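Apart from one protein chain that is not included, each protein chain of the complex appears where it belongs.
Read from first to last, the chains carry the letters A, B and C; within each, the first residue is number 1.
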Amino acid sequence: MSAWLAQHGRALLWALRRLTVAPLSTLLSLLAISVALALPAGGQLLLRNGLQIAKSGAATPELSLFMSVDADRKAVDAIAQRLKHQEALKEFRLVSRGETLARFQARPGFAEVISALPGNPFPDAFVAVPRDDLSAAALEKLRAEFSHWPKVEQVQLDSAWARRLDALLHLGRIGVALLALMLGLGLVAITFTTIRLQVLTQLSEIEVSRLLGATDAFIGRPFYYFGTLQGLAGGAGAWLIVAAVAMAMRAPLEELAGLYEGGATLQSLTAIDVAILLGFATALGWLGTALSLGRHLRD
Amino acid sequence: MSAWLAQHGRALLWALRRLTVAPLSTLLSLLAISVALALPAGGQLLLRNGLQIAKSGAATPELSLFMSVDADRKAVDAIAQRLKHQEALKEFRLVSRGETLARFQARPGFAEVISALPGNPFPDAFVAVPRDDLSAAALEKLRAEFSHWPKVEQVQLDSAWARRLDALLHLGRIGVALLALMLGLGLVAITFTTIRLQVLTQLSEIEVSRLLGATDAFIGRPFYYFGTLQGLAGGAGAWLIVAAVAMAMRAPLEELAGLYEGGATLQSLTAIDVAILLGFATALGWLGTALSLGRHLRD
Amino acid sequence: MIRFEHVCRRYPPNIAALTDLSFNVEAGELVLVCGHSGAGKSTLLKLIAAIERPSSGAVLVNGQNVGALKRAGIAVLRRNLGLVFQDQKLLFDRNAFDNVMLPLAIAGYPPKEAGKRVRAALDKVGLAAREKALPVALSGGEQQRLAIARAVVGRPAILLADEPTAHLDQATAGDVAKIFRDFHQVGVAVLIASCDDTAFSNFVPRRLVLDHGKLQ
Partner (left out) sequence: MIRFEHVCRRYPPNIAALTDLSFNVEAGELVLVCGHSGAGKSTLLKLIAAIERPSSGAVLVNGQNVGALKRAGIAVLRRNLGLVFQDQKLLFDRNAFDNVMLPLAIAGYPPKEAGKRVRAALDKVGLAAREKALPVALSGGEQQRLAIARAVVGRPAILLADEPTAHLDQATAGDVAKIFRDFHQVGVAVLIASCDDTAFSNFVPRRLVLDHGKLQ
């Protein structure tokens, strides 16, 4: 037991010494790993914030239900009742004919027109906000359904916005997937290479140890410590980078968020995000070590 | 001369052999370099295309000049004349009161209102498209200027869009700068490490060559060939990646472009772009070699 | 303890390094393997440590067929041998003390006892004063003695030494020979490959003379 502890202690010490013996090289490796991890992590965060901003603001599609001009109070209430039970809607509000009239009267070039009219020519209308997760097709179905309700004269869907949002989301998703794929491969390359480098600097030690009766476990142990420690440190570096970038981006993002009038608050990395990031980095360090040792240790 | 050629030939051959002797490691290094080069190159391309789409489509701010209702033909022509000489405008068009009336008559809920009116209540209007390079402040100045023209009752600037675009551009520029910085550092790390690895595999050869009277130039030459060749190959890999990604992105981007009705055609990498990319990659390979040799060869 | 049964070892393309070798070495024997350069001395020692495998025949160490061992078995075998390599195989990035410590670290000795043993071994080869020196700071002969210290530090039951006196002057070679004799006298089986046997001439009880891979 004490011998077991001594062996692990030795391996850990060796790994720590190797990490500090060539500080520039270590720093550069850590930097490469950090950057490779920071990009998809940061991209994910950006997408999350961007989506929130887009959805909270003008990008949300709306359904406008125009009642017929002769619809009375009761008919309007009935539609309100129906809308209340629609699961697909997040919210809706009544825009009364009076409101619309007032708005048009305030618009330049319309005041005279309106005042020249005998009565209020506008109908009551509802503006309904659908749930975020509805596809363009689902929205279109909703529109068709609403237009068959009694005393509903017309339903308008701001479907250009919906389609635009869909296309943007599609684009973002493809982009993030490609990024993750490329950086996943890049990360594998970096880890693999770093461990190969460590194996190369220790080639004579490995050979001699084997000739003196060292087991594969004994020979591999310091490299596993090295690889996982490096991965962990790289993950921490990625965390720092993402946090720093998020700080730098806060001002312009909030300017954007403010413009969209959604009152969006910027999300940063949660404790769970950080835990996942560090765990992923450590696991990747371990995996890279295992792959590299499998290739470079057996001869 | 023949000896000089023989020495360079030997170095080049050595470099080529080193690149093929461990195909997996070479492939992984090349992949890492390619990805690191492809990301900013692709980002640049994406930004270029994105900007084009944004500018060509609905994102372009417009100025609407409403004439007063009593403005006659002559007044309208005078304004058209003034607009024609405005350098800040890309184009403009007259939306006559007749046109506007017809459009409103076609709108549901308005037909009745309009038909109930004694005459055409709408004024003539101009819609003007400013040049792309105008700042939000310049647009605002233009708006103020136009509103003092005779018989111009009101000038509307779709300034929310302008400010939104400005914010987006700001955001994009910060993002690309951060990306370039991070990947520049990451690329330095990769190149540095790869050359260090090559030096490590050749440590005994370097030591023995020096003991047998080899100059620094003789010892360094194969590594320079290796580093520049690898950089060049990495650049070519980045080109492939960007081309492949551009292909994959074509469909969704054009969907987006189509939605913006700007008739945007997707730009791909030009010959000059590729030349810059390859030159940059080769230079970086050379630089990484020089840095790494400076650190790892002199002892 | 060690038993060769009709052992042949051929190297590609067509080199017969050892041909039909049969002999026994008992515990506590000291055997000098002699022969010209290329006679097969090193190959013979490598077969015992499973660094090479016989092309035919069997090499038995403590009754175990060494040629049939798996990775783990080979590791166990080597931990119970003391090896001096012809090219020494010292580690140049650590000092004399740590070089000698290596086999004990591999065997998992507690650090305290290991330290004592390392100092004793360095003392035995006359390098006690240089335990902090890196191998490059040692002369060729001192490196040779360091390699011997590493081989004996684990107090193995079998000691294999390939040209252990190659870089030593006559006096130092005599001292080193005495170290091997001491081990032989406490019951360790010692095999020494050497083309120069003057250092051992006054006390070697047994010789295996190789000529082009055949026992004479």
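Here is the rule we use: a residue touches a chain if its C-beta (ideal position, glycine included) is under 8 Å from a C-beta of that chain, and two chains touch if they have at least 3 such contacts.
As the structure is a computational prediction, the values presented were derived from the model and not from experiment.
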- Of the chains on display, those the missing one touches are B, C
- Query: Among the options C:Glu26, C:Asp87, C:Glu113 or C:Asp182, which residue touches the chain absent from this view?
  - Reply: C:Asp87
- Query: When the complex is taken as a whole, what residues of chain B touch the one chain not shown?
  - Reply: 2-4, 6-7, 10, 204-205, 207-216, 218
- Message: In the complete complex, the non-displayed chain touches which residues of chain C?
- Response: 11, 35-39, 42, 86-88, 137, 139-142, 144-145, 162-163, 166-172, 195-196
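Convention: only the chains that are shown with their structure count from here on.
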- Would you pick out the chains that touch chain A and also touch chain C? none
- Going by the average position of its CA atoms, which chain sits the greatest distance from chain B? C
- Task: Specify the chain with the shortest distance from its C-alpha centroid to the centroid of every protein C-alpha atom present.
- Result: A
- Whole-angstrom distance, CA centroid of chain A to CA centroid of chain C, is 63
- Item | Whole-Å gap between the CA centroids of chain B and chain C | 68
